[in-house]
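Working notes for the structure below.
A single protein chain has been removed from this complex, and every other one stays in its place.
Let's turn to subunit A:
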(Lines give C-alpha, C1' and ligand atoms only; values in the text may rest on other atoms or scores of the structure.)
Protein backbone atom coordinates (compact mmCIF):
# COMPACT_ATOMS: atom_id res chain seq x y z
CA UNK A 1 0.00 0.00 0.00
CA UNK A 2 1.00 3.63 0.19
CA UNK A 3 4.29 3.88 1.99
CA UNK A 4 5.19 7.53 2.22
CA UNK A 5 4.20 10.94 0.99
CA UNK A 6 6.46 13.84 0.08
CA UNK A 7 5.26 17.33 -0.71
CA UNK A 8 7.50 19.26 -3.04
CA UNK A 9 7.02 22.80 -4.26
CA UNK A 10 7.59 24.18 -7.70
CA UNK A 11 11.13 25.22 -6.89
CA UNK A 12 12.02 21.66 -5.96
CA UNK A 13 12.04 22.09 -2.16
CA UNK A 14 10.76 19.14 -0.23
CA UNK A 15 8.75 20.73 2.57
CA UNK A 16 6.83 17.88 4.16
CA UNK A 17 7.22 14.16 4.48
CA UNK A 18 4.98 11.55 6.06
CA UNK A 19 5.64 7.84 6.39
CA UNK A 20 2.95 5.29 7.15
CA UNK A 21 5.30 2.34 7.39
CA UNK A 22 9.03 2.40 7.95
CA UNK A 23 10.84 5.58 7.06
CA UNK A 24 12.04 5.88 3.48
CA UNK A 25 14.93 8.23 2.93
CA UNK A 26 14.04 11.35 1.06
CA UNK A 27 16.85 10.63 -1.34
CA UNK A 28 14.29 8.53 -3.23
CA UNK A 29 12.94 11.83 -4.50
CA UNK A 30 16.08 12.30 -6.57
CA UNK A 31 14.45 10.13 -9.21
CA UNK A 32 11.50 12.45 -9.15
CA UNK A 33 13.71 15.51 -9.53
CA UNK A 34 15.39 13.89 -12.48
CA UNK A 35 12.04 13.32 -14.16
CA UNK A 36 10.95 16.82 -13.24
CA UNK A 37 14.05 18.23 -14.90
CA UNK A 38 13.44 16.23 -18.03
CA UNK A 39 9.81 17.23 -18.34
CA UNK A 40 10.62 20.98 -18.44
CA UNK A 41 6.99 21.94 -17.76
CA UNK A 42 5.67 20.80 -14.37
CA UNK A 43 2.48 19.58 -16.03
CA UNK A 44 4.42 17.11 -18.10
CA UNK A 45 6.01 15.10 -15.31
CA UNK A 46 4.93 11.48 -15.83
CA UNK A 47 2.55 10.35 -13.08
CA UNK A 48 4.27 7.02 -12.47
CA UNK A 49 8.05 6.94 -12.08
CA UNK A 50 9.99 3.76 -11.63
CA UNK A 51 13.06 3.63 -9.41
CA UNK A 52 15.17 0.57 -8.62
CA UNK A 53 13.29 -0.28 -5.42
CA UNK A 54 10.17 1.85 -5.38
CA UNK A 55 7.55 3.44 -7.53
CA UNK A 56 6.79 7.12 -7.26
CA UNK A 57 3.26 8.11 -8.10
CA UNK A 58 2.65 11.81 -8.17
CA UNK A 59 0.09 14.46 -8.92
CA UNK A 60 0.61 18.16 -9.49
CA UNK A 61 -1.92 20.42 -7.80
CA UNK A 62 -1.79 24.11 -6.97
CA UNK A 63 1.94 24.30 -7.69
CA UNK A 64 2.65 21.40 -5.32
CA UNK A 65 3.78 17.94 -6.26
CA UNK A 66 2.25 15.25 -4.08
CA UNK A 67 4.74 12.43 -4.46
CA UNK A 68 3.80 9.08 -2.94
CA UNK A 69 6.12 6.12 -2.61
CA UNK A 70 4.93 2.55 -3.04
CA UNK A 71 6.86 -0.64 -2.89
CA UNK A 72 4.47 -3.39 -3.89
CA UNK A 73 1.89 -3.83 -6.58
CA UNK A 74 -0.78 -1.25 -5.75
CA UNK A 75 -3.34 0.00 -8.24
CA UNK A 76 -1.92 3.37 -9.36
CA UNK A 77 -5.40 4.83 -9.78
CA UNK A 78 -6.06 4.04 -6.16
CA UNK A 79 -3.00 6.06 -5.19
CA UNK A 80 -3.79 8.93 -7.52
CA UNK A 81 -7.39 9.11 -6.33
CA UNK A 82 -6.16 9.14 -2.77
CA UNK A 83 -3.68 11.95 -3.45
CA UNK A 84 -6.45 14.00 -5.01
CA UNK A 85 -8.47 13.37 -1.90
CA UNK A 86 -5.61 14.66 0.23
CA UNK A 87 -5.36 17.82 -1.85
CA UNK A 88 -9.13 18.32 -1.64
CA UNK A 89 -9.10 17.84 2.09
CA UNK A 90 -6.41 20.51 2.52
CA UNK A 91 -8.45 22.81 0.32
CA UNK A 92 -11.53 22.07 2.38
CA UNK A 93 -9.77 22.63 5.70
CA UNK A 94 -7.59 25.60 4.96
CA UNK A 95 -9.49 27.34 2.16
CA UNK A 96 -6.60 26.87 -0.19
CA UNK A 97 -4.05 24.19 -0.79
CA UNK A 98 -0.72 25.98 -0.88
CA UNK A 99 2.70 25.60 0.58
CA UNK A 100 2.08 28.49 2.97
CA UNK A 101 -1.19 27.17 4.36
CA UNK A 102 0.24 23.68 4.72
CA UNK A 103 3.23 25.01 6.61
CA UNK A 104 1.00 27.20 8.73
CA UNK A 105 -1.11 24.24 9.74
CA UNK A 106 1.51 21.58 9.81
CA UNK A 107 0.26 19.82 12.92
CA UNK A 108 -3.29 19.59 11.60
CA UNK A 109 -1.89 18.38 8.29
CA UNK A 110 -0.05 15.66 10.13
CA UNK A 111 -3.07 14.68 12.15
CA UNK A 112 -5.15 14.57 8.98
CA UNK A 113 -2.68 12.40 7.11
CA UNK A 114 -2.51 10.08 10.07
CA UNK A 115 -6.29 9.83 10.14
CA UNK A 116 -6.65 9.34 6.38
CA UNK A 117 -4.28 6.42 6.06
CA UNK A 118 -3.39 3.57 8.37
CA UNK A 119 -0.46 1.39 7.36
CA UNK A 120 -1.12 2.63 3.85
CA UNK A 121 -4.79 1.63 3.91
CA UNK A 122 -7.29 4.49 3.64
CA UNK A 123 -9.05 4.99 6.92
CA UNK A 124 -11.23 8.08 6.97
CA UNK A 125 -11.38 10.13 3.80
CA UNK A 126 -14.92 11.51 3.99
CA UNK A 127 -14.86 15.18 4.80
CA UNK A 128 -17.82 14.79 7.16
CA UNK A 129 -16.01 12.25 9.28
CA UNK A 130 -12.66 13.96 9.23
CA UNK A 131 -14.26 17.14 10.47
CA UNK A 132 -15.68 15.27 13.42
CA UNK A 133 -12.28 13.83 14.22
CA UNK A 134 -10.22 16.92 13.64
CA UNK A 135 -11.89 20.27 13.64
CA UNK A 136 -10.85 22.63 10.89
CA UNK A 137 -9.02 25.72 12.08
CA UNK A 138 -10.88 28.98 12.20
CA UNK A 139 -9.56 32.18 13.58
CA UNK A 140 -12.27 32.15 16.21
CA UNK A 141 -11.56 28.58 17.27
CA UNK A 142 -7.83 28.99 17.57
CA UNK A 143 -8.44 32.01 19.78
CA UNK A 144 -10.97 30.15 21.86
CA UNK A 145 -8.64 27.21 22.11
CA UNK A 146 -5.81 29.36 23.29
CA UNK A 147 -7.97 30.88 25.99
CA UNK A 148 -9.89 27.83 27.14
CA UNK A 149 -7.35 25.17 26.43
CA UNK A 150 -9.84 23.03 24.54
CA UNK A 151 -8.54 21.09 21.60
CA UNK A 152 -8.93 20.61 17.92
CA UNK A 153 -9.50 16.92 18.15
CA UNK A 154 -12.91 15.33 18.57
CA UNK A 155 -13.31 13.30 21.71
CA UNK A 156 -15.88 10.83 20.55
CA UNK A 157 -16.12 8.15 17.96
CA UNK A 158 -17.31 9.68 14.72
CA UNK A 159 -20.82 8.43 14.55
CA UNK A 160 -21.15 8.04 10.83
CA UNK A 161 -18.15 5.83 10.52
CA UNK A 162 -19.98 2.70 11.55
CA UNK A 163 -23.49 3.19 10.30
CA UNK A 164 -24.65 2.12 6.89
CA UNK A 165 -24.35 5.72 5.81
CA UNK A 166 -20.75 6.44 6.70
CA UNK A 167 -20.83 9.71 4.78
CA UNK A 168 -23.29 11.46 7.09
CA UNK A 169 -22.79 12.44 10.67
CA UNK A 170 -25.58 12.04 13.14
CA UNK A 171 -27.31 14.76 15.06
CA UNK A 172 -27.19 17.42 12.39
CA UNK A 173 -29.22 20.47 13.33
CA UNK A 174 -29.97 23.66 11.43
CA UNK A 175 -32.38 26.46 12.05
CA UNK A 176 -32.66 27.19 8.35
CA UNK A 177 -33.01 23.97 6.46
CA UNK A 178 -31.89 24.38 2.89
CA UNK A 179 -30.82 22.29 -0.09
CA UNK A 180 -29.23 23.86 -3.15
CA UNK A 181 -28.12 22.15 -6.32
CA UNK A 182 -25.84 23.57 -8.99
CA UNK A 183 -25.96 21.96 -12.39
CA UNK A 184 -22.61 22.87 -13.93
CA UNK A 185 -21.81 21.88 -17.48
CA UNK A 186 -18.51 22.30 -19.22
CA UNK A 187 -18.16 22.10 -22.96
CA UNK A 188 -15.06 20.36 -24.19
CA UNK A 189 -14.67 20.99 -27.87
CA UNK A 190 -12.24 21.19 -30.72
CA UNK A 191 -13.22 23.37 -33.67
CA UNK A 192 -11.17 23.34 -36.82
CA UNK A 193 -10.01 26.30 -38.94
CA UNK A 194 -13.32 26.60 -40.74
CA UNK A 195 -15.32 26.49 -37.52
CA UNK A 196 -16.56 22.94 -37.98
CA UNK A 197 -16.83 20.88 -34.82
CA UNK A 198 -14.19 18.17 -34.80
CA UNK A 199 -15.15 16.92 -31.42
CA UNK A 200 -17.47 18.09 -28.69
CA UNK A 201 -18.78 16.73 -25.47
CA UNK A 202 -20.27 17.93 -22.23
CA UNK A 203 -18.88 17.15 -18.81
CA UNK A 204 -21.58 17.86 -16.29
CA UNK A 205 -21.63 17.77 -12.53
CA UNK A 206 -24.33 18.41 -9.99
CA UNK A 207 -22.84 20.04 -6.94
CA UNK A 208 -24.96 20.06 -3.86
CA UNK A 209 -25.01 22.16 -0.75
CA UNK A 210 -27.35 20.44 1.63
CA UNK A 211 -27.88 21.76 5.11
CA UNK A 212 -30.78 19.75 6.45
CA UNK A 213 -31.41 18.58 9.99
CA UNK A 214 -31.71 14.95 10.98
CA UNK A 215 -31.68 12.15 8.44
CA UNK A 216 -33.42 13.49 5.34
CA UNK A 217 -34.01 11.09 2.47
CA UNK A 218 -34.05 13.00 -0.80
CA UNK A 219 -35.27 12.18 -4.27
CA UNK A 220 -34.23 14.30 -7.21
CA UNK A 221 -35.93 13.79 -10.55
CA UNK A 222 -35.27 15.22 -13.99
CA UNK A 223 -37.55 16.41 -16.80
CA UNK A 224 -35.38 14.58 -19.30
CA UNK A 225 -33.38 11.83 -17.60
CA UNK A 226 -32.85 10.11 -20.95
CA UNK A 227 -30.05 12.53 -21.68
CA UNK A 228 -27.98 10.80 -19.06
CA UNK A 229 -26.56 7.49 -20.12
CA UNK A 230 -23.06 7.82 -18.69
CA UNK A 231 -23.12 8.82 -15.04
CA UNK A 232 -20.98 8.49 -11.93
CA UNK A 233 -22.56 8.88 -8.55
CA UNK A 234 -21.55 9.84 -5.07
CA UNK A 235 -21.60 6.69 -2.91
CA UNK A 236 -24.76 7.91 -1.23
CA UNK A 237 -26.90 7.45 -4.36
CA UNK A 238 -29.01 4.31 -4.58
CA UNK A 239 -28.02 2.84 -7.89
CA UNK A 240 -30.93 0.41 -8.09
CA UNK A 241 -33.51 3.20 -8.13
CA UNK A 242 -31.62 5.00 -10.83
CA UNK A 243 -31.58 1.83 -12.91
CA UNK A 244 -35.27 1.19 -12.51
CA UNK A 245 -36.88 4.64 -12.19
CA UNK A 246 -34.25 7.12 -13.38
CA UNK A 247 -34.50 9.15 -10.19
CA UNK A 248 -31.69 10.01 -7.82
CA UNK A 249 -32.54 8.82 -4.37
CA UNK A 250 -30.11 9.44 -1.53
CA UNK A 251 -29.42 10.38 2.04
CA UNK A 252 -27.06 13.32 1.58
CA UNK A 253 -23.80 13.99 3.38
CA UNK A 254 -23.93 17.15 5.38
CA UNK A 255 -22.65 20.25 3.62
CA UNK A 256 -21.04 20.54 0.20
CA UNK A 257 -20.49 17.54 -2.01
CA UNK A 258 -20.64 16.44 -5.61
CA UNK A 259 -23.80 14.43 -6.09
CA UNK A 260 -23.06 13.13 -9.53
CA UNK A 261 -21.15 13.72 -12.69
CA UNK A 262 -22.21 12.88 -16.19
CA UNK A 263 -20.89 12.89 -19.63
CA UNK A 264 -22.77 13.61 -22.82
CA UNK A 265 -20.92 12.81 -25.97
CA UNK A 266 -23.65 12.52 -28.59
CA UNK A 267 -22.61 15.29 -30.92
CA UNK A 268 -26.10 16.47 -31.84
CA UNK A 269 -26.77 17.29 -28.20
CA UNK A 270 -23.74 19.47 -27.78
CA UNK A 271 -24.56 23.01 -28.82
CA UNK A 272 -21.62 25.30 -29.47
CA UNK A 273 -22.61 28.69 -28.04
CA UNK A 274 -20.25 30.91 -30.02
CA UNK A 275 -18.45 31.04 -33.30
CA UNK A 276 -14.92 32.28 -33.80
CA UNK A 277 -13.51 33.66 -37.02
CA UNK A 278 -9.82 33.99 -37.00
CA UNK A 279 -6.95 34.62 -39.28
CA UNK A 280 -3.41 34.57 -38.01
CA UNK A 281 -0.74 34.71 -40.66
CA UNK A 282 2.98 35.31 -40.76
CA UNK A 283 4.83 36.82 -43.66
CA UNK A 284 7.94 35.31 -45.20
CA UNK A 285 9.67 38.65 -45.21
CA UNK A 286 9.64 41.63 -42.94
CA UNK A 287 9.45 39.67 -39.68
CA UNK A 288 5.82 40.40 -39.10
CA UNK A 289 2.39 38.86 -39.09
CA UNK A 290 -1.27 39.73 -38.96
CA UNK A 291 -3.95 38.73 -36.55
CA UNK A 292 -7.69 39.10 -36.88
CA UNK A 293 -10.12 37.44 -34.52
CA UNK A 294 -13.86 37.95 -34.34
CA UNK A 295 -16.28 36.28 -31.98
CA UNK A 296 -20.06 36.05 -32.19
CA UNK A 297 -22.97 34.17 -30.62
CA UNK A 298 -24.21 30.95 -32.18
CA UNK A 299 -26.42 28.61 -30.14
CA UNK A 300 -26.93 30.48 -26.91
CA UNK A 301 -30.60 29.56 -26.33
CA UNK A 302 -31.34 33.24 -25.82
CA UNK A 303 -28.96 33.67 -22.92
CA UNK A 304 -26.03 36.02 -22.66
CA UNK A 305 -22.47 34.79 -22.92
CA UNK A 306 -20.32 36.27 -20.16
CA UNK A 307 -16.72 36.21 -19.02
CA UNK A 308 -15.58 35.56 -22.55
CA UNK A 309 -11.79 35.25 -22.77
CA UNK A 310 -9.71 34.22 -25.77
CA UNK A 311 -6.20 32.92 -25.12
CA UNK A 312 -3.69 32.43 -27.91
CA UNK A 313 -0.41 30.59 -27.44
CA UNK A 314 1.88 32.37 -29.87
CA UNK A 315 4.96 30.85 -31.49
CA UNK A 316 8.23 31.63 -29.74
CA UNK A 317 9.42 34.12 -32.34
CA UNK A 318 6.54 36.54 -31.75
CA UNK A 319 8.02 39.49 -29.87
CA UNK A 320 5.11 41.83 -29.52
CA UNK A 321 1.60 42.52 -30.70
CA UNK A 322 0.16 45.81 -31.81
CA UNK A 323 -3.56 45.24 -31.88
CA UNK A 324 -6.80 47.05 -31.38
CA UNK A 325 -9.89 45.56 -29.78
CA UNK A 326 -13.40 46.83 -30.39
CA UNK A 327 -14.37 45.48 -27.01
CA UNK A 328 -12.47 44.40 -23.92
CA UNK A 329 -8.77 44.57 -23.30
CA UNK A 330 -5.90 42.53 -24.60
CA UNK A 331 -2.49 41.78 -23.21
CA UNK A 332 0.47 40.02 -24.75
CA UNK A 333 3.03 38.52 -22.42
CA UNK A 334 6.31 38.26 -24.36
CA UNK A 335 7.77 35.85 -21.77
CA UNK A 336 5.10 33.16 -21.79
CA UNK A 337 4.07 34.07 -25.38
CA UNK A 338 0.45 34.17 -24.37
CA UNK A 339 -1.98 36.63 -25.88
CA UNK A 340 -4.98 37.13 -23.65
CA UNK A 341 -8.06 38.95 -24.85
CA UNK A 342 -10.60 39.57 -22.12
CA UNK A 343 -13.88 40.42 -23.81
CA UNK A 344 -16.34 40.18 -20.96
CA UNK A 345 -20.00 40.12 -21.90
CA UNK A 346 -20.78 39.26 -25.51
CA UNK A 347 -22.98 41.92 -27.06
CA UNK A 348 -24.93 40.48 -30.00
CA UNK A 349 -25.43 43.93 -31.55
CA UNK A 350 -21.77 44.86 -31.67
CA UNK A 351 -19.55 41.88 -32.33
CA UNK A 352 -16.12 42.10 -30.71
CA UNK A 353 -13.11 42.05 -32.94
CA UNK A 354 -9.38 42.09 -32.31
CA UNK A 355 -6.97 42.87 -35.08
CA UNK A 356 -3.59 44.29 -35.81
CA UNK A 357 -0.04 43.27 -36.50
CA UNK A 358 2.47 41.02 -34.80
CA UNK A 359 6.18 41.64 -34.87
CA UNK A 360 8.58 38.76 -34.97
CA UNK A 361 12.18 38.39 -33.99
CA UNK A 362 14.12 39.80 -36.91
CA UNK A 363 15.86 37.28 -39.07
CA UNK A 364 14.00 34.33 -37.56
CA UNK A 365 12.32 32.01 -40.03
CA UNK A 366 8.56 32.01 -40.38
CA UNK A 367 7.09 29.96 -37.52
CA UNK A 368 6.22 26.42 -38.44
CA UNK A 369 3.44 25.70 -36.00
CA UNK A 370 -0.05 27.09 -35.99
CA UNK A 371 -1.05 28.81 -32.79
CA UNK A 372 -4.17 27.50 -31.15
CA UNK A 373 -6.98 29.47 -29.46
CA UNK A 374 -8.48 28.54 -26.14
CA UNK A 375 -11.86 29.96 -25.25
CA UNK A 376 -13.28 30.61 -21.82
CA UNK A 377 -16.87 31.59 -21.28
CA UNK A 378 -19.80 31.34 -18.95
CA UNK A 379 -23.54 31.28 -19.49
CA UNK A 380 -25.74 31.69 -16.45
CA UNK A 381 -29.07 29.94 -16.02
CA UNK A 382 -28.48 27.45 -18.75
CA UNK A 383 -27.40 23.85 -18.92
CA UNK A 384 -26.33 23.61 -22.51
CA UNK A 385 -27.39 19.95 -22.77
CA UNK A 386 -30.94 20.98 -21.90
CA UNK A 387 -30.93 18.97 -18.69
CA UNK A 388 -33.60 20.20 -16.28
CA UNK A 389 -34.37 19.22 -12.73
CA UNK A 390 -38.02 18.38 -12.30
CA UNK A 391 -38.47 18.26 -8.54
CA UNK A 392 -36.83 17.51 -5.24
CA UNK A 393 -38.78 15.57 -2.61
CA UNK A 394 -37.79 14.98 0.95
CA UNK A 395 -38.86 12.06 3.09
CA UNK A 396 -38.05 11.07 6.63
CA UNK A 397 -38.20 14.54 8.16
CA UNK A 398 -41.14 16.76 8.91
CA UNK A 399 -39.90 20.31 8.30
CA UNK A 400 -40.11 22.14 4.96
CA UNK A 401 -36.72 22.94 3.48
CA UNK A 402 -35.76 25.76 1.14
CA UNK A 403 -34.86 24.32 -2.22
CA UNK A 404 -33.07 25.79 -5.18
CA UNK A 405 -31.47 24.77 -8.46
CA UNK A 406 -28.98 26.85 -10.40
CA UNK A 407 -27.67 26.16 -13.88
CA UNK A 408 -24.45 27.34 -15.40
CA UNK A 409 -22.55 26.46 -18.55
CA UNK A 410 -18.81 27.02 -18.93
CA UNK A 411 -16.17 26.31 -21.47
CA UNK A 412 -13.98 23.42 -20.45
CA UNK A 413 -11.19 22.51 -22.79
CA UNK A 414 -12.54 24.60 -25.64
CA UNK A 415 -10.06 24.89 -28.42
CA UNK A 416 -10.11 26.49 -31.86
CA UNK A 417 -7.44 25.43 -34.31
CA UNK A 418 -5.93 27.80 -36.79
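Operating definition for what follows: a contact is a pair of C-beta atoms (placed from the backbone, for glycine too) under 8 Å apart; a residue touches a chain by one contact, two chains touch by 3 or more; residues count from 1.
The definition used in the following text is that contacts and distances are computed from a predicted model.
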{"item": "Chain not present in the shown complex, as UniProt names it (candidates \"Translation initiation factor eIF2B subunit delta\", \"Armadillo repeat-containing protein 8\", \"AP-1 complex subunit beta-1-like\" or \"Auxin-responsive protein\")", "value": "\"AP-1 complex subunit beta-1-like\""}
{"item": "Of A:64, A:108 or A:358, the one touching the omitted chain in the full complex", "value": "A:108"}
{"item": "Which residue of A:258, A:304 or A:353 touches the chain not shown here", "value": "A:258"}
{"item": "Footprint left on subunit A by the chain that the document does not show", "value": "1, 15-23, 26, 39, 41, 43-44, 46-48, 50, 53, 55, 58-60, 71-78, 80-82, 84, 103-108, 110-111, 114, 118-119, 121-122, 125-126, 137, 142-143, 146, 149, 151-157, 161-162, 164, 166, 188, 190, 192, 198-199, 201, 203, 229-235, 239-240, 242-243, 258, 260-261, 263, 265, 313, 315, 368-370, 372, 374, 413, 415, 417"}
